[in-house]
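So the structure is just underneath, and the comments pick up after that.
A single protein chain has been omitted from the complex, and every remaining protein chain is retained in its original position.
Our next item is chain A:
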Amino acid sequence: MIYVENQCAGLHYCYSSSKCPRPTPHALVIVSIRGPSPSLSGGGTLKKLKCLTIFGLWIFLLRLHLQIKDAHLWESLKSRKEQYRPKVQFNWRDALDLEGQLTEEEIMIRDSFRTYCQEKLMPRILMANRNEHFHREILNEMGELGVLGPTIQGYGCAGTSYVAYGLIAREVERVDSGYRSVMSVQSSLVMHPINAYGTEAQKQKYLPKLARGEILGCFGLTEPNHGSDPGGMDTKAKYNPSSRTYTISGAKTWITNSPYADICVVWAKCEDGRVRGFVLERGMEGLSTPKIEGKFSLRASATGMILMDEVEVPEENLLPHVSGLAGPFGCLNNARYGIAWGALGAAEFCFHAARQYTLDRIQFGVPLARNQLIQKKMADMLTEITIGLQSCLQLGRLIDQKKYTPEMISMLKRNSCGKALDMARQARDMLGGNGIADEYHIIRHVMNLEAVNTYEGTHDIHALILGRAITGLQSFTVGK
């Protein structure tokens, strides 16, 4: 290292001269200045000016030298300022940096599962949706990955956070809402009630197999005459003390998975007027699960009825730790949270697909994306998705801290589903004629989101839940 001293200003410059130990041109300049050292304090303005000019010349020569001889050092000196203030770029895929708010584990879970969804589920969905074929094997595949019942501790489940569950739901629904429905039912509507309200024996019997996807479950609450009003259900459960069984009769409809389910978690009204949950198994006398035909939504998932004609259910199959509507609602809230994340995954797919299409399609000599109407639609989509995901993340964190209420979940399920349906419709419109072809996938999301907006509490019902929370006045029923 050569230290070069500027007598004028008393500054030091050092640079690495490993290749070139000989004095460099500007060093010679210094030597010539060093004669009579002008002092800044004593001398006049002219002397100061001379000093500064020579100083400036010297700086220039030093810069030139560095640029020529030691480019690396020059670059690092130049960019030192930039090193400390890296430029932040706007990322339309993740506008508010959701990525930075996730833990490393959550990112790994999401990435691993996203790869599975894109590689294994995406290739199947086109035909599965077109031909209304349910791929039962996806349960086994998901079970192997450990994504079924992920928030449950023990019993072969992963025991991860609710945020991770949300991220998983988002990735599946990015492919199809039907697949996500299957996963939600298995995790939140079958495994959760057994885990939360069941006996230890029931948990040991059912949970590990459900977690592996060996057995498929379904959740029976909705009836043909009682959808938004589950409290008025007609399914009755009568206790027989002699045989220690319950006799259950009734019909449930719009039950995801029921045609293929091995077990059904059915909610029935007991003689004391309280609603209780029962685990029915396939093969029980009087139990049948016909498929609902002619469905134009969630075609990749099998939906059916649960018909119970005096089914004898042993009392060990009662879920003892809950009675009343709190039971089913607890499960539904769990599922609704997953749906809040999931709907945004579907919306994201539609947004990205519409963006790519409008960038590729040329009309009147320019890409469609050049047009203002198209850009406005995309701006709206970007905003809603980004804001929606932030709210879902906050909700997930609150649930993990056990600081949540059902109204929070209602608010976000309603918001995500309503906005996603709207975004999917807009995206379909942006694709024009091609938008109605299932090869472009968006129309499938449009169809699916109609159901997603409706099930697990319709858009309007959640509005009433929030309205009651806001005003203290219920508006579900008249005359009260």
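One rule holds in what follows: contacts are C-beta pairs under 8 Å (C-beta built on N, C-alpha and C of every residue); 3 or more make two chains touch, one makes a residue touch a chain; residues count from 1.
Keep this in mind: contacts and distances are computed from a predicted model.
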*Per UniProt, what's the omitted chain called: "Cell cycle control protein", "Electron transfer flavoprotein subunit beta", "Gamma-secretase subunit APH-1" or "Superoxide dismutase"?*
"Electron transfer flavoprotein subunit beta"
_Selected residue (touches chain absent from view) among A:P150, A:G342 or A:G457_ = A:P150
*Out of A:L62, A:I109 or A:L216, which touches the unshown chain?*
A:I109
*At which residues does chain A meet the chain that is not included here?*
72, 86, 89, 104-105, 107-109, 111-113, 115-116, 119-120, 141, 144-147, 150, 158-160, 164
